[in-house]
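Please read through the structure below; I'll follow up with questions.
Removed from the display is one protein chain of the complex; every other protein chain stays in position.
Labels run A, B and C following the written order; every chain starts at residue 1.
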């Protein structure tokens, strides 16, 4: 089976073949994957080489958070066919528009720096919220125009709440 | 509910009453028992006093291994009525005879020190077995007469195997 | 020595104090909020008293409830830890008035040093160099602007009662001053119930170097040497070490003597810390004295061999310090990383949740002072510091490589943590050279966070992802026979194919 593996912003191919596991166009290598009961640690053995990989299964087929040598990889491993179908549907779905500002944790809104209709840049501070006794500035990840402001200073919000929508 | 709790070779009574938990004839005390997810540690709180108890559930109703301050208690907590029934049936069952010598671990028999018909004393070394590269002497826990010898030098045995029966 | 001590704190520092008491044969009383019913510090104590709802203003900051709990349990002394009520003069006084021993400096010394403005004035009066700044809290933005103009920008706003960067703001231009003052006041009020803020000249690229002081009630005041705490983000210390690469034995002696002079002037007893800025030319300026145990006290313990918390208890019980100043020399090197529930890759936003898995690092030279365990709930009510990972090495290089090894060993799942960030810092060339100052992390943060993984790590992650996906498809029995020399040649024993074996074991377990 040939997999296309999305790792953060990179994409690599891995083929699991009778002769071993082939990464990109390398030679196939003998591979083992083994678990420790009750632990998120997996041992990946490639030839004689051993790697300690910490695994967290995420929602969704082939999705994992993986840690290798202290680096975190948000990973989606799909077989080639499924990957192609996904890519096609993503391409035809068109752009999804600028990302809204979402509460990353429960907390209290201290200040909203924008009003409806304001033009914002990626990286600009939009909302200040307090959690764990510290003020945290939430920034826009994409540019856009403020479509709606859902909270005001003093609003208590849950994790995941929509704070400011952009368009 | 009133419990008779067998702890190693002791027996204590504990009543769980609306006013609290009563140990023997003490005054009732406010009690809490709480868990940590995924851990065998339980917190027992009696009044303001806090105790860390490590719990292992054993086969059988009310049976636990408990560790308090590094002491292990083989515990059987039964309500008074069940305890009485058990005690009665144990009393009428009569003596069960001397305990046989059982392999406490898998290993290799090095030597058997007795033959059928020999008289043995409690504490006497009966069988020597090798495990983890060490010779371990298995002793009789009660006196008796050797009824059968099931193994010989060189026999490989599993954990729990009958080695020597006494009568 | 005391028979029973109440610990007016939670988390790792409550456990740290409980362990010190256990080792001295002292019974302990924990206090806890409703959010901490199952917290480790409650379970590890001998007694525990519920003091209120989760918000600290209704529990850990309720001094009168804590004193009641001490009376109820007949505790003879109270250890405040750090944060919460540890530097509140009124609480130290109330404890004393209740006939309970305060494990900390006298209320008078807290009063003298607890406010930064008062501490500065006392330092100046005793010939200790300070950074130019106001000695009185600011009245309003107008006054602040006048003073800032005199010192020249940038200037720093600081909460008088502050600590840990809360209520602190750097201001580069006059137009930012009013807003920053307001924000600092708000944070100061929320964190310390005290909105006094003062202003000082901003020293360029200084190191934050502090001196640990230990004083008994018989007139002995000792310096336990310095800690370098320059690795800070938004004025929050992230990584501390002892000794400092920038401190020579001669400078250590001078700074130590200065700190001892400050402590003596304040009538100090017990453990305390004098914070200094050390500039690039080796000049140092007294900032403030923290009249309590510091978060980062373990690095000093590891290089001096002196258990500061046990000595806090002994000093409060009236014992004399048996050490001579000249005996106290740093031995080896210690580094501490604060493991917080913050997502470094996402602007260090706090993360909450249940810790599903915790694997502690171990082995030579590794110390874990933790406040959580598998199953712990990390909420929003309290500080996001989960634990401190501290290592000792014979020299700084050994300590750094050991810290990296221990960080890789550490696994925390269920909340985002600062672990990966700390690994990247240990890999950073400038950090490894010790070329740090208090602005270093802010300057370097982006390049640290963006440091790409090695191609080998990418390859392993890709293959691991594919193998996991393959297994999750149920293709458990696929055998990928070895190609190349995966097994040693020679020797007639053919082992079962390891992949098959692993798959079989998995099958049995599911």
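Rule of thumb we're sticking to: a residue touches a chain if its C-beta (ideal position, glycine included) is under 8 Å from a C-beta of that chain, and two chains touch if they have at least 3 such contacts.
Keep in mind the model is a prediction, meaning the values are calculated, not measured.
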item: Shown chains touched by the chain that is not drawn here; value: A, B, C
item: Which of C:72, C:118 or C:445 contacts the chain that the document leaves out; value: C:72
item: Identified contact with the non-displayed chain, of C:150, C:218, C:331 or C:473; value: C:331
item: Missing-partner contacts on chain A, residue numbers; value: 34-39, 41, 43, 45, 48-50, 52
item: Interface residues of chain B (partner: the chain not displayed); value: 1, 3, 5, 7, 10, 12-14, 16-21, 23, 27-35, 37, 39-42, 44-48, 51-56, 61-62, 64, 66-73, 75-79, 104-107, 110, 130-137, 139, 159
item: Chain C residues touching the omitted chain (full complex); value: 15-16, 19-20, 22-25, 34, 37-38, 49-53, 58, 62, 64-65, 68-69, 72, 298, 301, 305-307, 309-310, 331-332, 359-360, 362-370, 373, 393-394, 398, 401-402, 405, 485, 487-491, 493, 495-496, 498, 501-502, 505
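The working rule: only the chains that are shown with their structure count from here on.
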item: Rounded Å distance, chain A centre to chain B centre (Cα mean); value: 52
